[in-house]
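Shown here: the complex without one of its protein chains, the others still in place.
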Amino acid sequence: MNSLVPYSHTLVLAGGLFFLGAACTAARRSLVMILIGVEVMLNAAGLALVAASLRWQQLDGQALVIFIMCVAAAEVAVGLALIVHCQRRTGSLDADRYRLLKD
Amino acid sequence: METVLLLLLLLPLGGFVINALWGRFLPRRAVAGVACAAVLGALVCAATALILAADRAHDFTFFQWFGAGEFATAMNVHYDPLAAIMALMVTFVASIIHLYSAAFMRDDPDYVRFFCYLNLFVFAMLVITTADSLVFVYLGWEGVGFCSYALIGFWYQDEANANAGRKAFICTRVGDIAFGVALGLFFARFGNFSITYINSHAAGLSPTLATLLALLLLGAALGKSAQLPLTVWLPDAMAGPTPVSALIHAATMVTAGTYLLMRLFPLILLSPPAMLIIAGVGSITALYAAFAALAQWDIKKMLAYSTISQVGYMFLAVGAGDIVGGLFHLVSHAFFKSLLFLAAGIVIQALAEEHNIFRMGSLRRLLPGAYWLFLAGAISLSAFPMLGGFFSKDRILLATFIHPGGAYLIFWLLGLAAAFLTPLYTFRVFFVAFPERPDGRRAAEIHVTPRFMAWILWPLAVCALGDGLLNLPGGFGKDFLGYYLASVPGARPELGAAAATEWAMGLLSAATVLASMTLAYFLYRRRPAREPALTGFWGLLFSGFYLDRLYGRIFVQPYQTAARFLWRRIDDPYDRGLVRGARAIFRPYRAMAAFFWVKIDEVFLDDGVVWAAGGLETLSRRLGRWTSGRLSTYLKMLLLGLTILFGALALTWHLR
Partner (left out) sequence: MNLYAGTFYLLAAVTLGSTALAVTRRNLMHAIIYLVLSFFGTALLFFLLGAPFLAALEVIIYAGAIMVLFLFIVMMLEIRPAEQPWGAYLRQWLPAGVLGALSLAALVLIILAAGGDPSLPLAVASPREFGRFLFQKYWFAVEIVSFLLLVALVGALYLGRREE
């Protein structure tokens, strides 16, 4: 009665979330959706870390999750500012429109 | 104390770094200022350290350098009276030369590079002077070798200068091989590179090993100090600017070899055969170089051979067991030889790069400063009684004379003969180049040299003439230097000779010098100066007994012949054969292609090519999407990569 699920189940859950986020990043054309995919991936990583922290009974995993959250917040702020900038510059948020990386 | 020593090393290094990084953006005055300040600062440090040390030895470790298990060493210094005197001399002479160079190189476009290398050189030399770990010494050793190469070939646009630099480097490299082998042996035997450790534990060595080590050290010293058989690079090194010749090839680098032997003297003491060889090499070189100097017409080459000869005396001193005498002569020589070089530099610049003494003249009237300075140096070099190098050379000859062993008597005779030749060749040059010419040419000199260049040399002249006071054999201030160095392992403050022998030696030396100077006067002052024809006896002397040509025949020519052979017989035919072979292969192919073109190509001309082209176009268009520069494509590629990674990991998991 005193236990939760097997550890692998949490990893599969985190993996599923992660690959949902990855597919979102790869498949969608809107810049905002790409960023959302990144957020989902970060969240999934955090979930895996908390599960690991519980599995090994050490708090380092949870500390890392805090840092991940902070970094995600910072990244979202800058990313959205960039999106605003792009929208003002080119009037479109379609990823296919940005072809300047081509040689 | 530790800070002072650290500053002593770091100031010249700092000067180098500053000039190397920002020298281009600074005005010339600032560049020279930085360099001179660095060396003058080092001089102050050397003097302070000497006072603070109070003739005890000090050991400091600056930091651990590297360590791979047992093979470890640190950058540490061993500052004993020997190092103290040497550091003071090096920084003093270097300061004067830096100040002189600021004026000498005033018109040179590569001003910054010159001072960079000069500062770096002083740093490396001070490392050799003070270092305790032999690997640290080796660092300085290589450093001075490199700076010497860079400074000799300073005007590298002229190929002859670059060649001279290379020659110097290669010759000293041969000596460095011996040093490297010695380093390996030291580590194998002592497990340690520290000089203090080696000196204190040297007593247990077997005679064979001691001799081997001493001879390897001698090999290393031979290269740096230009003794036989590696003398050939020094005369050619005169291609460099005169201050370089004064600093590196008179006062410091060439003495580094002797200095190394003095630092490790307790080791060398254990091997009488090695000491015999050292003394022999020194005395033979001294006489050989004195002979060669007699026939030179280039003033700098004469001074170069003279340096070789005088350094030979220092080696003789080490071989005779008297490092006090050797160091005394080292210091004296530094003073008067650099004085001679720098005075010659004034003359050379004033006469528009004229090196030939037979084309100089009337310099007493035109360049009085250089005249008197050169005379002071010449008197010192000749070991005129009571002045300059007299006491140091006398002490060396005395030490050789009283050393047990018949061979040493021969060495003494060789040294005495060289002592006879020294005033002869010195005053030959003096009487040919300086006094009034009989035909009264050179009415006006071509260039005006800054007066600064002359009067900065007067302190050097005073030191050169008066440095006998450092170590008088009797009377007031007796053996001052000797007693200062008493705590250095292996040093003998007094030679312990009978007073009668001392007096006899002294009188004999004085007589030799005076006789030689009189002979020079009669030969060269009274008669008109003529350039000797370079044939026969004079040709032999001029070329240094054809040593250069000998090396050329033994080493250089076979190498060049082999290279030419490989090029002509192997490389070239190979290339040509390759071309012919390729042509032969292609001939049937071309026949076949012609056939196919006629028969088949025309048939499929319409459909095939067009279809293929269309297909390729589609393919390239599809593939081109990969480099579309579209963000979404790149993101998909990322995911693809990740999938491949995971897939590979999953499939090979069972192998973990």
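In this document, chain identifiers A and B correspond to the written order of the chains, with residue numbering beginning at 1 in each.
The rule is simple: a residue touches a chain if its C-beta (ideal position, glycine included) is under 8 Å from a C-beta of that chain, and two chains touch if they have at least 3 such contacts.
Since the model is a prediction, treat every value here as computed from it, not as a measurement.
Chemist: By the contact criterion defined above, which parts of chain A meet the unshown chain? Give residue numbers in ascending order.
Modeler: 1-13, 15-17, 19-24, 26-30, 32-33, 35-37, 39-40, 43, 46-47, 50-51, 53-55, 57, 59-60, 62-63, 65-67, 69-78, 80-85, 87-88, 93-94
Chemist: Can you list, in ascending order, the chain B residues touching the missing chain?
Modeler: Output for chain B: 636, 639-640, 642-643, 646-647, 649-650, 653-654.
Please note the rule applied: only the chains that are shown with their structure count from here on.
Chemist: Quick one: which bits of chain B touch chain A in the complex? Just the residue numbers, please.
Modeler: Answer in residue numbers: 627-632, 634-636, 638-639, 642.
Chemist: Given the complex with chain B, which residues does chain A contribute to the contact?
Modeler: Listed in rising order, the residues are 22-23, 25-29, 34, 95-96, 98-103.
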